[in-house]
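Missing here is one protein chain; the remaining ones are kept as they sit in the complex.
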Amino acid sequence: MITELPMGFSLLLSGILFTIGAIGALMRRNVLVVFMCIELMLNAVNLIFIASDRLLSSLSGNIFVFFIMTVAAVEAAVGLAIFVLVFRLKGTVNADEVNLLKG
Amino acid sequence: MGFTKVVYFTFAFIAILSSLLMVTRKNPIHSALWMILTFFSLAVIYLLYEAQFIAVAQVMVYAGAIMMLILFVIMLVNLEKGYGEGEESKSPLQKKKIAWLLVTTVFFVELLFCAVFFRMTGKTGDYTAEMVRSMGNAKTVGSLLYGKYLFPFEIASLMLLVGIVGAVVLTKKTK
Partner (left out) sequence: MRDFLWLIPLFPALGFLLNSAVGKRAKKGFISWVACLSVFFSFVVSLILFFEFLDLPPTARLFEQNIYSWISSGEFSVPIGFRIDPLSIIMCLVVTGVGFLIHVYSVGYMHDDPGYRRYFIYLNLFVFMMLLLVTANNILLMFVGWEGVGLCSYLLIGFWYEKDSAANAGMKAFIVNRVGDFGFLLGIFLLFVTLGSRGVWTLHFATIQQNAHLLGPVAGVITLLFFVGAMGKSAQIPLYVWLPDAMEGPTPVSSLIHAATMVTAGVYMIARLNFLYILAPETMFFVALIGVLTAFFAASIGFAQYDIKKVLAYSTISQLGFMFLAVGVGAFSAGIFHLMTHAFFKGLLFLGAGSVMHAMQGELDLRKMGGLKEKTPITYYTFFIACLAISGIPGFSGFFSKDEILWQAMSSPKGHILLWLLATITACMTAYYMFRLFFSVFHGPCRAPAEVIHHIHESPKIMTIPLMILAFLSVAGGYVGVPAVLGGGNLVGEFLAPVFSLSPHKEVTWRLVSEAWAATGEASHEAGLEITLMVVSVIMALTGIFLSYLFHLKNPALAERFVERNPRLYRLVHNKYYVDEIYHFVFVRGLFRLGDAAMGIVDNTLIEGTVNGTAKLLEGIGGRLRKIQTGYVQEYAFILVLGAIVIVGYLILYPLF
């Protein structure tokens, strides 16, 4: 159904999403929003994998996306646990105020 | 243009728009909601690429579990503090961040470059579209997961276990 679509569009879309995610991860002060931008970047990569699967008649990409999702889930769980701890310590969600490793 | 193309471009546009909105909202709950929309549109695009298993997994895991988790944490934090981010946009780090933004656009230009000048090498794999269609995407993916990629599958499950235990251990309040 979709093979007529040249791959370039998906690359472009993925690139745009990835860049938006990168900019958001660097610019936003709220740590949770930063976290969501990281998830956006992961999804952009997922898109590339799926798109190239179709083009290359392979299912390895799908498998790999499966694992990326697994990892993202675990990372979300543990990362948010750590965030909760830092929040208990510092009392703020502002990324600029969490500079305990300054040296 | 065919039907698929229209759907594709529409949902691509929605994805970009909602991600932009997500990045720019002040209220984190709004950001989360726009994020969910982005995930949904990406799921539709996966469907267009005949990756049905992944599309469903996307909705269930990302839009369902992960975003729920994030929403809960946002509300937990907001409850204790109110959604103050602090309005000091004059800190020196803010000025640095403008510079970072400009540098990151360079990155975007590079990716653009790749997209435009992308060339295929001509190698292809085994799972042609017809074969997958005949067997069904989920079934094929399943046979691969439990066949060729069994070991990473087991590792993934172990990792999930570690994640569960870790999350609980980390956030336990010790008296």
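The letters A and B name the chains in turn, as written, and every chain counts its residues from 1.
Just so we're on the same page, a residue touches a chain if its C-beta (ideal position, glycine included) is under 8 Å from a C-beta of that chain, and two chains touch if they have at least 3 such contacts.
Here the structure is a predicted model, which means the values were calculated and not measured.
Student: Decide which residue listed in B:Val6, B:Met60, B:Leu76 or B:Val103 touches the omitted chain of the complex.
Tutor: Reading the full complex, the residue touching the unseen chain is B:Val103.
Student: Residue-wise, where is subunit A in contact with the chain that is not depicted?
Tutor: Here the touching residues of subunit A are 22, 25-26, 34, 95-96, 98-103.
Student: Please identify, in ascending order, the residues of subunit B that touch the omitted chain?
Tutor: That gives, for subunit B, the contact residues 93, 96-97, 100, 103-104, 106-107, 110-111, 113-114.
Note that only the chains that are shown with their structure count from here on.
Student: From the mean C-alpha coordinate of subunit A to that of subunit B, what's the distance rounded to whole Å?
Tutor: 5
Student: Can you list the residues on subunit B that touch subunit A in the complex?
Tutor: 2, 4-5, 8, 12, 15-16, 19-20, 22-23, 28, 31-32, 35, 38-39, 42, 45-46, 48-51, 53-54, 57-58, 61-62, 65-66, 69-70, 73-74, 76-77, 80-81, 85-86, 91, 93, 97, 100-101, 104-105, 107-108, 111-112, 114-116, 118, 120, 123-129, 132, 137, 140-141, 144-145, 149, 152, 156, 159-160, 162-164, 166-167, 170-171
Student: Of all residues in subunit A, which touch subunit B in the complex?
Tutor: 1-5, 7-9, 11-13, 15-24, 26-30, 32-33, 35-37, 39-40, 43, 46-47, 50-51, 53-60, 62-63, 65-67, 69-78, 80-85, 87, 91-94, 96
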